[in-house]
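What follows is a single structure, written as structure tokens, with notes after it.
This part shows chain A:
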Amino acid sequence: MSARDEILGRVRSALSGVSPAVDLPPAPRAPDRGDLVALFVERVEDYRAVVTRCSPDDLGSVVAEVLGSASSVVPPGLGLDVAGSVVDDGLAAADLDRIDAVVTRARVGIAETGTLVLDHAPDQGRRAISLVPDLHVCIVDAAQVVADVPDAIALLDPARPTTWISGPSATSDIELDRVEGVHGPRTLHVVLVG
Partner candidate 1 sequence: MRVALQVTCVNDAMFPDTGKAVVRLLRRLGVEVDFPQAQTCCGQPMVNTGYLDEAVPVVRAFVDAFAGYDAIVTPSGSCAGSARHQHSIVADRSGDPALVAAVAETGPRTYELSEFLVDVLGVTDVGAYFPHRVTYHPTCHSLRMLGVGDRPTRLLEAVRGIELVDLPNATECCGFGGTFALKNADTSVAMGADKARHVRDTGAEVLVAGDNSCLMHVGGMLSRQRAGVRVMHLAEVLATTEDTEGGSSGPAVGERAGDRA
Partner candidate 2 sequence: MSGTFVGMPAFPTAAREALADTQLRRNLAHATRTIRDKRAAVVAEVEDWEELRVAGAAVKEAALRDLATHLETLEASLVAAGATVHWARDAAEACAIVASVAHTHGVDEVVKVKSMATAEIGLNEALEAEGIAAWETDLAELIVQLGDDLPSHILVPAIHRNRAEVREIFRRRMGDVGRPAPDDLTDEPAMLAGAARAHLREKFLRAKVAVSGANFAVADTGTLVVVESEGNGRMCLTLPDVLVSVVGIEKVVATWSDLDPMLRLLPRSSTGERMNPYTSTWSGVTPGDGPQEVHVVLLDNGRTRALADDVGRQALRCIRCSACLNVCPVYERVGGHAYGSVYPGPIGAILNPLLNGVADEQTASLPYASSLCGACFEVCPVRIDIPSVLVDQRAAVVDSHRGDRVPKPEAVAMKAAAWTFSSAKRLARAERASGLAGRVLGRFSRTTLPGGRAAAGRLPGPAAGWTGARDLPAPPTESFREWWDRTDGGRDGSAR
């Protein structure tokens, strides 16, 4: 018998006589927290990420200022001109490793947890580009901020890869003290528009 059939057979016999019916209570919702965007900013900053808020008109100059002299890569559909940056066309990991920064958009921001979710649409690019460079500048629109995790889940398409980002890369592996900056970008700069 194939491993597949044997395992499925074991599962069925383990559960013979066990009713599959389980009462599924809905997960509770967090109470209304008022100004979601303010909460989002507060919680993102809690992870020691940097947040800059600006108007749509100022976005280009704010991004340029955040980048300073850093070399950068952008996804093909960013929809913003970033002077001097390379547009990703399938760069090798080693090439990305020589670039200081990346500028992307996001799909959704979660206020309760201070999380950005990327679904890697053309304005966010391949997963690798927002991972290898050491500075991630992530542009999120105030209108993209939702209250909590269930709202984000409902908006996301599971067929796409998603990356949930809550602050810069971090570890608590030494004495369970949190330190920022391991393999992912050591600096996360969120530019909040609107």
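The set was built so that all candidates are chains of the complex that A comes from, given by their letters.
The definition used in the following text is that contacts are C-beta pairs under 8 Å (C-beta built on N, C-alpha and C of every residue); 3 or more make two chains touch, one makes a residue touch a chain; residues count from 1.
Owing to the predicted nature of the structure, the values given are computational and were not obtained by experimental measurement.
Novice: In the complex, what candidate makes contact with chain A, out of 1 or 2?
Specialist: By the stated definition of touch, the match is candidate 2.
Novice: What residues on chain A touch candidate 2, complex-wise?
Specialist: Contact set of chain A toward candidate 2: 2-4, 6-8, 10-15, 18-31, 43, 46-47, 90, 93-94, 97, 110, 112-115, 120, 126-128, 131-132, 148-150, 153-154, 156, 158-185.
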